[in-house]
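Take a look at the structure below.
One protein chain is absent from this view; the other protein chains keep their places.
Chain nomenclature is as follows: A, B and C, assigned in order of appearance, with residue numbering initiated at 1 for each chain independently.
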Amino acid sequence: MTHTPAQNGAAVDGTELETALQEITAELQSRSERGQPADYIPPLARVDPAHFGIAVTLTDNRLFAAGEAEMPFSIQSISKVFTLTLALGMAGDSLWRRVGREPSGDAFNSIVLLEHERGIPRNPFINAGALVVADALLSRARAPRETIGEILRFLRFVADDESVAADPAVARAEKATGHRNAALANYLYSCGNLNNPPDHVLGVYFHHCAVTMSCAQLARAGAFLANGGRNPATGRSVVSPERARRINALMMTCGHYDGSGDFAYRVGLPSKSGVGGGILAVVPGVASVAVWSPGLNGQGNSLLGIEALEMLSHRMGWSVF
Amino acid sequence: MTHTPAQNGAAVDGTELETALQEITAELQSRSERGQPADYIPPLARVDPAHFGIAVTLTDNRLFAAGEAEMPFSIQSISKVFTLTLALGMAGDSLWRRVGREPSGDAFNSIVLLEHERGIPRNPFINAGALVVADALLSRARAPRETIGEILRFLRFVADDESVAADPAVARAEKATGHRNAALANYLYSCGNLNNPPDHVLGVYFHHCAVTMSCAQLARAGAFLANGGRNPATGRSVVSPERARRINALMMTCGHYDGSGDFAYRVGLPSKSGVGGGILAVVPGVASVAVWSPGLNGQGNSLLGIEALEMLSHRMGWSVF
Amino acid sequence: MTHTPAQNGAAVDGTELETALQEITAELQSRSERGQPADYIPPLARVDPAHFGIAVTLTDNRLFAAGEAEMPFSIQSISKVFTLTLALGMAGDSLWRRVGREPSGDAFNSIVLLEHERGIPRNPFINAGALVVADALLSRARAPRETIGEILRFLRFVADDESVAADPAVARAEKATGHRNAALANYLYSCGNLNNPPDHVLGVYFHHCAVTMSCAQLARAGAFLANGGRNPATGRSVVSPERARRINALMMTCGHYDGSGDFAYRVGLPSKSGVGGGILAVVPGVASVAVWSPGLNGQGNSLLGIEALEMLSHRMGWSVF
Partner (left out) sequence: MTHTPAQNGAAVDGTELETALQEITAELQSRSERGQPADYIPPLARVDPAHFGIAVTLTDNRLFAAGEAEMPFSIQSISKVFTLTLALGMAGDSLWRRVGREPSGDAFNSIVLLEHERGIPRNPFINAGALVVADALLSRARAPRETIGEILRFLRFVADDESVAADPAVARAEKATGHRNAALANYLYSCGNLNNPPDHVLGVYFHHCAVTMSCAQLARAGAFLANGGRNPATGRSVVSPERARRINALMMTCGHYDGSGDFAYRVGLPSKSGVGGGILAVVPGVASVAVWSPGLNGQGNSLLGIEALEMLSHRMGWSVF
């Protein structure tokens, strides 16, 4: 962040931003080294790695985009930002008795820390933590189907778009190959940190990971985090300003699994990645940014997505530090 | 951060800040629950837990203080911010081949990750990482005495104060009880990640941890991190703006060991704590803050120091998120 | 040990053994400190801790017993000795590509080592290893029901007793609470070290753990391990002498989870315990011993069962060392 007077979205020079997005997109679309799409389920594996899209929602509700910003993709773990927001709204800070707020220093699906810490996942963004969040959501709604419905309604509300939906083929494929997540859920249950049957929790989890959104939808959906908890398009409050700041803090320290420190060092923005190649980043007070490029780096984050954010944050002076 | 136009130190209302510091100090000085000072060496154990001081340097070079802001204390691990800065200046990014940038998720003196990761410490702020940084500094200066001199000269430069010094009694006491650190240094050496004898590296490490500074000195010394790498008092550049941002990012993700996530969540500022009860925090673009209260919480961070920063950041709207 | 004639059961003084069993039983039956039965499933939790039985089969086929040696109990993990024997008979040494032969140094249901070692369990007696063994058995028989039938036929063969059966209530209760084992099975599957669906493998596992036998049956069933692989009652060969020795070696180093070293130190005999309070021990060349007392010590092994074996081995001079 440049820390000049221009600390809100309204002060951003639209022409400069438009040019930056166009040039970054042109450069990255021409790259031959794009990483490989996730290959553990067919619906992700067959996505063409040549896709690239980016969208920015400023806090004054201007929207900028480049590339395939309207093409829907599987948001995967980015959904965890929204399920956490929803669960905090229901359970409040009592949620933190069941899941920590510390970076894990381990891969997204590690089970090791779970054993050392008796079933309390390190944070809500690793898979084990997101399963606990899904369980918390289930505990109110009772049935997986209702809970999935509730999550979708929340996503439509924050995106201000009734077309947001989960892809049932992706959810089925996740379930068919999700033995590592089944291991985590059963382990959590055996530690007493799930209140609902592992199968129900997994059902909710696989469905919210299977939600499909475009960069434009995702940037709008995340804009409340950049705008003190309030959706700049609708003016409706989603969370309090303090809770928005705190969710941003969690994205900063835990949003990229064992690559979180490196991302903070290189880009300096709170963000959350998904294995579908999407990343949602927040520039507090200024903008939310969604980027999508399906090819992943070795840690399972979008290779060109990270690079796009690094280029954009550098050009626009967008860093919280 | 409120993300109002007031995004630099000059825009801060001095009266409001002055009042905030006085009221926070008055409230915390009256607390009976203050935690216990570190007890592993006599010079720290005999410090009166009733002490409390706080100092703020704004980026327009105004200085505000309350309580015992001029009383020197042992800065301990806060020194790691400055040795890292110095080592990056010498070795540049090649330093990152020897030490990581990820939160450790473990206690400050854990040796476990070191074995799993073959002698590459997770980050430069855990003890093992700081030993590697000390080794990097030694490799240029050749002798421990010279290296210690170089570190002191750097601290005097950034604090703009020739009186900064290490307390030899503290350094001796650290050495006499520093078997855990000796274990780490020998382990690193056995992995080939120290180039100098463990005893030399430990000598440098114990001395820079034994540096004594007041809150006022520390706030001035850290001001370059809030001011794009340039000391606001002297106008001299210490590091590039980008490097300042990156050091802030490391403080945010790794500055409080296994309490980093929680601190980011509660306070939302890059900061580094020391077992002497001091904390240095950075409000990018606006201010550096040093606080001191010798009593520690269960994770070895200043109990009232964290609380003071939480109160101050809340009152002033100072959060990067 | 030189397997000369004087090392066989025929040389044992029957009167001395009879007296030893009676006196040990009398002493242990009078103990008030008996440990607590396993409480994770009702069928085990409601077993009266006052039970005590012991039986010895000598390699000359004499049988000695005291206490409730004919009362059936749940053999639980003791069954792993027999499933391993059966799987080695089918898969031979290729089984060792999927499971190790080293003590784990961890609790019976730890999942940590599994992650560090990429899905290869340390040995066939910890739960993860036994699941791999169950999978190996399933791979031949195709259906869980057939595999369970095959295991039961094998147990009836070695015990020379057609009445051996699994208790369906115990198997159901194991399944209802077996989330830790479900976690292990799903984890193994995700590592590619199960060839059959986790549910099928768990079905086989829960059923063989639910087998019910008396001390007398169990001592007969294990006698082939003391007799060079040949059942002394029927004269039929079960395994080669070398394989019998090797199974004994595994029981010695891995039979009591993280209490294996201590048991070897105190008793000095290959043995395998079960959470139902039973222990099967082998005196190579001389005898197999089965003891049952439902109360467990802190590591999940029969408190008085271990003591009985310690007393018996001391009185009879039965130690492999």
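Keep in mind that, in the parts below, a contact is a pair of C-beta atoms (placed from the backbone, for glycine too) under 8 Å apart; a residue touches a chain by one contact, two chains touch by 3 or more.
These numbers were taken from a predicted model, which means no experiment stands behind them.
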Result, missing-chain neighbours among shown chains, is B, C
Would you indicate which residue among C:25, C:57, C:79 or C:104 is in contact with the undisplayed chain?
-> C:104
Given B:81, B:184, B:225 or B:264, the correct residue touching the omitted chain is B:184
Of C:122, C:175, C:200 or C:272, which residue touches the hidden chain?
-> C:122
Contacts from subunit B to the absent chain lie at residues 110-112, 114-116, 179-180, 182-187, 189-190, 198
For subunit C, which residues touch the unseen chain?
-> 1-7, 11-12, 100-106, 113, 122-123, 244-246, 248-250, 252-254, 258-262, 264-265, 268, 270, 282-286, 316-321
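Definition applied: only the chains that are shown with their structure count from here on.
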Can you grab the rotation angle between subunit B and subunit C? Superpose on CA, round to the nearest 5°.
-> 180
Subunit A to subunit C: how many Å between their CA centres?
-> 49
From the C-alpha centre of subunit B to that of subunit C, how far is it in Å?
-> 57
